[in-house]
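Dumping the structure here so I can ask a few things about it.
Heads up, one of the protein chains got dropped from this complex, but the rest are sitting where they should.
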Amino acid sequence: MAELSYRDAVIRGISQEMERDQDVVFLGEDVAKAGGVFKATVGLYDKFGPLRVRDTPISEQAILGAAMGAAMTGLKPIAEIMFSDFIAVCFDYIANEFPKSRYMTNGQTKCPLVVRTGNGAGSRFGAQHSQSVENWCMMIPGLKVVAPSSPRDVIGLLAASVRDPDPVIFLEHKSLYSIKGEVPDGEIVDTLGTAKILRPGKDATILALAMMVPRALASAEKLATEHGIECEVIDVRSLVPLDTQTILGSVARTNRLFTVEENPRLCGWGAEIVSIVADEAFYDLDGPPVRITTPHCPLPASDLLEDAMLPNVDRIVDRIRRTMGA
Amino acid sequence: MAELSYRDAVIRGISQEMERDQDVVFLGEDVAKAGGVFKATVGLYDKFGPLRVRDTPISEQAILGAAMGAAMTGLKPIAEIMFSDFIAVCFDYIANEFPKSRYMTNGQTKCPLVVRTGNGAGSRFGAQHSQSVENWCMMIPGLKVVAPSSPRDVIGLLAASVRDPDPVIFLEHKSLYSIKGEVPDGEIVDTLGTAKILRPGKDATILALAMMVPRALASAEKLATEHGIECEVIDVRSLVPLDTQTILGSVARTNRLFTVEENPRLCGWGAEIVSIVADEAFYDLDGPPVRITTPHCPLPASDLLEDAMLPNVDRIVDRIRRTMGA
Amino acid sequence: MRMQARTETDLINDDIGETKRLELYKTQLVIRDAEQRAHDLFLQNLVKGTSHLSLGQEGVAAGFACAMKHGDLSFCTYRGHAHTLARGVPVEKVLGELMGRDNGLMRGKGGSMHLTSELHGVMGSYAIIGAHLPIACGAAWRAQYKGQKDVSVCFFGDGTTNIGAFHEALNFAVIWNLPVVFVCENNLYMEYTPISDVTAVQNPAGDRASAYGLPKIVIDGNDADVVYREALKAYDRARSGGGPSLIECLTYRHSGHSRADPAKYRPEGELERWKQRDPIKIYRERLAQFGISEKAISDIDAHVKREVDEATEKCKAAPPTSLDILTTDVYADGGYAWRN
Partner (left out) sequence: MRMQARTETDLINDDIGETKRLELYKTQLVIRDAEQRAHDLFLQNLVKGTSHLSLGQEGVAAGFACAMKHGDLSFCTYRGHAHTLARGVPVEKVLGELMGRDNGLMRGKGGSMHLTSELHGVMGSYAIIGAHLPIACGAAWRAQYKGQKDVSVCFFGDGTTNIGAFHEALNFAVIWNLPVVFVCENNLYMEYTPISDVTAVQNPAGDRASAYGLPKIVIDGNDADVVYREALKAYDRARSGGGPSLIECLTYRHSGHSRADPAKYRPEGELERWKQRDPIKIYRERLAQFGISEKAISDIDAHVKREVDEATEKCKAAPPTSLDILTTDVYADGGYAWRN
């Protein structure tokens, strides 16, 4: 057991997989010699050398395209897109190439790669460097989409992603890079498509992802101590595959559902899950399922505005308390 | 009144606006001299000349970027992206530039433009030329998103889009280009953000968009005659702004909700609307709201496979009938 | 098969040789006949989706494919029948795919625009302009990394040189010194717009080469010998660590852009002029020049015709795509399940 930062967990996760498998290679902008703009890849270049850890030009299409071509023909590339907002400049690979090639070719083409990217708000970077783009990826058939909230999950889910035979979008939350957590020694490999119940509760289910997980937990604590509402908090972890069973099971026990989403309001993962629950567990629900999200707005740069925009403990507690009539 | 095809309605709609306002200009690939690959812009080049109707290189980023720069500084461009799937190669403009500039600049920057694009399946074009990408756009704060289902709506909503001060993504359905409908003479200007009840009904509400509208209507007919279920059919028409009131009003009367969506399953407009209804009209619902969608799959090329993939009357009727217990 | 003695000079200058020439001829002819047949089948409403023919451009496909070794990789566009057939994919598989039959190359799932046969080194046909140039870089990177000696060859049109991915791929290939060969088939048009209307330079690929520190190579794409020789040189460069090449081949498509296009935008006489330089016509003359008999040639003609006829019959007899595969192979586990 060691205390590790989320940032260092990324380094350890990539290292673990590169040590295991010579076919794992890593490319991105400023990731090699400089160790990445978030310092989440420091040391990999020295450890694995210039053939396996490669700096690229500012050419996101070339980065993802090259990763795909390499994946199709025998490598297992990890590609970094520095900020997840930049997925927009290479979205053709995300939306049209990676996820469709296997299907279109009737199973001939494989695409085992991972796109790591810095996702999410909280760093005062403004509207084009702060977005939560999990729904940009979740909506595309053929992708897998993962977003860890703890250092341990970073390693385990990254390993699972690298070993997965499908293209995986791996969303690291920029505002979590400096958090720390206990991580066991030795190899860690997790399983995609498994949500985690982080806190049991009988009154309501709260689903959260990435940076919203600690906020959901803090909200649950407050709801319990101040309002006597016992919430079950689930870290969704993996949007595709989605652990619907754990979610439906929890709702069957608590009969209430809340999502806490950093993404802007429309068509987020919460909408998908609420719709699944409303369809398949309608009679389990004792009241309206409620999504607590960032408003349908671009993100502002100033710290005060940014903080006011995102779901926070006060807003979460208030909304759940009012909805539960407490 | 004249009978007009959906394709010719596009031509008339663009003409109407270009005649009205010299600042309306039009650009895209093969749109000018050749009249567009769907023949939906035939004659505009001859009518408005080479300065207002312009062929571009295969440079989608340049097309949308140029449209934006022109819109910011005084023109009202209509840009064509030939197939909506290609939005992926210029998604930065859709996701990061058009919709965020006004907010980021505290209201200084305007962006009054329309992106017209051929959306949807049914032409046996395969996975990269057949997608329904309305959710790619709906999820982005700052955009407006419109998808007409009839020749009359094409003209009216296109005019409203061109006159709208915000960036509008205007999704024309490729498989509707050849359908015909009655269109009044003279100028037609509709209102964004208004859904249309196309068929009243007391037992259930069916929401549909674009090509799914005729299928929803046919299904309602069948459900009425064969199963005695009276469905209210609403053409959503505009995803942003969304006419939530018409939808909630209908559900308040029918107490049941079905969506018929061409987009693949996850995070579609149906998920958003179902979530809104589940939250705000929970106690109006007499049973689970159900989304009838294309499965979470890429689209196949062969006619048999493609037809089997999309929601059709049989599947719609069957699903509604079973859910309603009839 | 040689029936007539060639002159001494012919023999000396003949770096290509008879066997390869007959292969080049046959390859071009298979493409010609199979695509003509695809067109006929479309007129009979047996080909349903769109299709983009390479009639008139066979010299490029044959020249590059016949210079490849087993294991070399082709990356094509939606106009990919030619390059797919040139690698030896059976005509039946291609026509079957176009007709949506269960014997098709991808059993109808991909269609005309996505022909893929990894077995034959055909690593996909890509229908979004420009996307496959970076992908070909990636395959070449794998070869370089693993010390494998195959070359990745990426075909695309003149219009493709104006999209961003072209630029990113070319720069990337050069700085990583990748064994990739970029082949621009300049057929003078994007869909319906003349490339010269929308391009800042005269040779859309050739005049861009220097932007990546590459030499300008512009060749006659309708002479399969010229193409073949240039291909060999580029492959050698790639295999020996000399890095990427960018080759512009001047050619012309005899039919419209896609099946829906009557190609009315062409200036009068243009098609006729190019038909004089039909690659198959040129190549038949070439074979004759090298003393190959009319009989040998017409044997190939007959053989190819038979192959295409037989393939057509098999396809007509084949069952349509099975609905069982509707949702298979979205994910690597064979299905499309995204949830438990």
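So that you can tell them apart, the chains are marked A, B and C in the order they are listed, and the count of residues begins at 1 in each.
Heads up, the rule we're going with is that a contact is a pair of C-beta atoms (placed from the backbone, for glycine too) under 8 Å apart; a residue touches a chain by one contact, two chains touch by 3 or more.
Fair warning: this is a prediction, and the values are worked out from it, not measured in the lab.
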Neighbours of the unshown chain, displayed set only, are A, B, C
Given B:G13, B:G126 or B:P141, the residue that touches the chain left out of view is B:P141
Residue, one of A:G126, A:G270 or A:P311, that touches the chain absent here: A:G126
Going by the contact rule already stated, which one of C:I16, C:V60, C:A140 or C:I163 would touch the omitted chain in the full complex? C:I163
It is residues of subunit A that touch the chain not shown, namely 29-30, 33-34, 37, 55-61, 85-86, 88-89, 123-129, 266, 295-298, 300-305, 308-309
On subunit C, the omitted chain is touched by residues 162-168, 170-171, 174-175, 197-201, 207-208, 210-214
Go through subunit B and note every residue touching the omitted chain. 25, 51, 54, 56-57, 59-75, 77, 92-93, 96-97, 101-110, 112, 141-142, 144, 164-166, 193, 240-245, 276
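Throughout what follows, only the chains that are shown with their structure count from here on.
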If you average the CA coordinates per chain, which chain's centre is most distant from that of subunit B? C
Between subunit A and subunit B, tell me the centre distance in angstrom, where each centre is the average of that chain's C-alpha atoms. 30
Chain centres from averaged Cα atoms put subunit B and subunit C apart, in whole Å, by 37
Measure off the straight-line distance from the CA centroid of subunit A to the CA centroid of subunit C, and report it in whole Å. 41
Residues of subunit A that contact two or more other chains, please. 92, 96, 103-104, 141-142, 240
At least two partner chains per residue is the criterion; list those residues in subunit C. 109-110, 114, 126, 128, 130-131, 164-165, 325, 330, 336, 338
